[in-house]
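Showing chain A:
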Amino acid sequence: MLATRGLTWRIGEVAIVDSVYLDLEPGEFLGVIGPNGAGKTSLFNLITGLRRATEGRITLDGQDIGALPPHRRARLGLGRTFQASSVFGSLSVRENVRLAVQAHRGGSMALWRRAAADREVAAAADAALDRVGLAHRGTALAGTLAHGEKRKLEIALLLAGEPRVMLLDEPMAGVSAEDIPELVAVIKSLTGDSGRAVLMVEHHMDVILELADRIAVMHHGALLACDTPETVMANPTVQEAYLGESL
Partner candidate 1 sequence: MEPVLSVEDLSVRISGLHILQGVSFTVAPTGVTVLLGRNGVGKTTTLRAILGLTPPAGEVRGTIRMGAQSLLSQPTHRLVRGGLGYVPEDRDVFAGLTVAENLRLAERRGTSPAYDKVFALFPELDRRGRQRAGSLSGGQQQMLAIGRVLLNDNRLLLVDEPTKGLAPKVVTEVAEVLERVAESVPVLLVEQNLAVVRRLARDAVVLAAGKVAWTGDAHELLLETALTKSLLGVGSAEVKH
Partner candidate 2 sequence: MGTVILLALTGLGLAALYFLVASGLSLVFGLADVLNFAHGLFLGVGAYGTWWAAGNLPGAGPDGFGFVLAVAFGVAAGTLVAILVELVLIRPLYSRTIEQVLVTVGLSLAGVALLQATWGADARPFPRPDWTRQVTGILGAQVPNGGLLLIIAAVLVLGAILAFLRWTRYGLVIRAGVENREMVTALGIDVRKAFTLVFAIGGAAAALAGALGGVYFGTVSPGQGSSLLIFAFIVVVIGGMGSVVGSAYAAVVVGLVQQFVNYYGTSGLGDICVVGLLAVVLLLRPQGIAGKVATA
Partner candidate 3 sequence: GSPQDTATGGGDSAAPVKVGLVYSQSGALASYGKQYIEGFKAGLDFATKGTGKVGDRKIELTEVDDAGDPAKAVSAAKDLIGKGTKIIAGSTASGVALQVAPIAAQNKVLFISGPAATDAVTGANKYTFRSGRQSYQDVVTAKSFIGDPAGKKVVVFAQDGAFGDANEAAVKAVIGGAGATVSSVRAPASATEFTPFASQIKTAKPDLLFVAWAGTTAPAMWQTLDQQGVLASTTVVTGLDIRASWPTFGAAGTKISFLSHYFDGASDTEASKALKATVNTIDLFHPDGFAAAQMVVRAAQEGGDDVDKMVTALEGWSFDGVKGKMTIRAADHALLQPMFQAKLAGSGTAFTATAQKSLTGDETAPPAVAMKG
């Protein structure tokens, strides 16, 4: 459903993302790995529209979305999380999620209705919070959350938007070992239903191996390989450039 064709982003002479061809099938979970600075986050930025590609096309369900601003792409069903948590720091955790739910329900321009009175939004938001295990932090200001909690809130924001294609940028970074299985379960549950596709960057290999159907490897902006986990892990270049010796 999501496809990139020769997607390239150059700054000056340097290609940060270099002619990437990717296809994401409905219901598929595609892991993205690669050394630091390979261009994974940049690829996400191109797909979600925070950066404009210098060459190449991006299509969603066959429609070319390369020229749309971020919010239009989001409305078409693209959702993402950020590598560095970006939540609404001066709003409460619950308000954060409600805002996301509201955005998903069509971005009401109502000026006169009471937002708090919308039970459906509230219920959907609470459900999302429950799912990531943040329900007890609902009234805390998002800005004062500890790092790991912010990661969870990021995912709750994403869930609230019920996107069809989800881009997760290192969701496990900084999450305490105890909570990783829980979060993995949450992410796993996302894909099971309704043909939702996921693109996830992650450096925790065990998580990637547990979740991904296929793994794409990026290196110096280019797609080095895109194949089943077994094949990718066996690839000597990947071993050498990315995994190194295990601890």
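The candidates came about this way: all candidates are chains of the complex that A comes from, given by their letters.
To be clear about the criterion, contacts are C-beta pairs under 8 Å (C-beta built on N, C-alpha and C of every residue); 3 or more make two chains touch, one makes a residue touch a chain; residues count from 1.
This is a predicted model, so every value here is computed, not measured.
S.K.: Between 1, 2 or 3, which touches chain A here in the complex?
M.R.: Candidate touching the shown chain: 1.
S.K.: Enumerate the contact residues on chain A facing candidate 1 in the complex.
M.R.: 33-41, 83-84, 144-149, 170, 173-179, 181, 203, 205-206, 241-247
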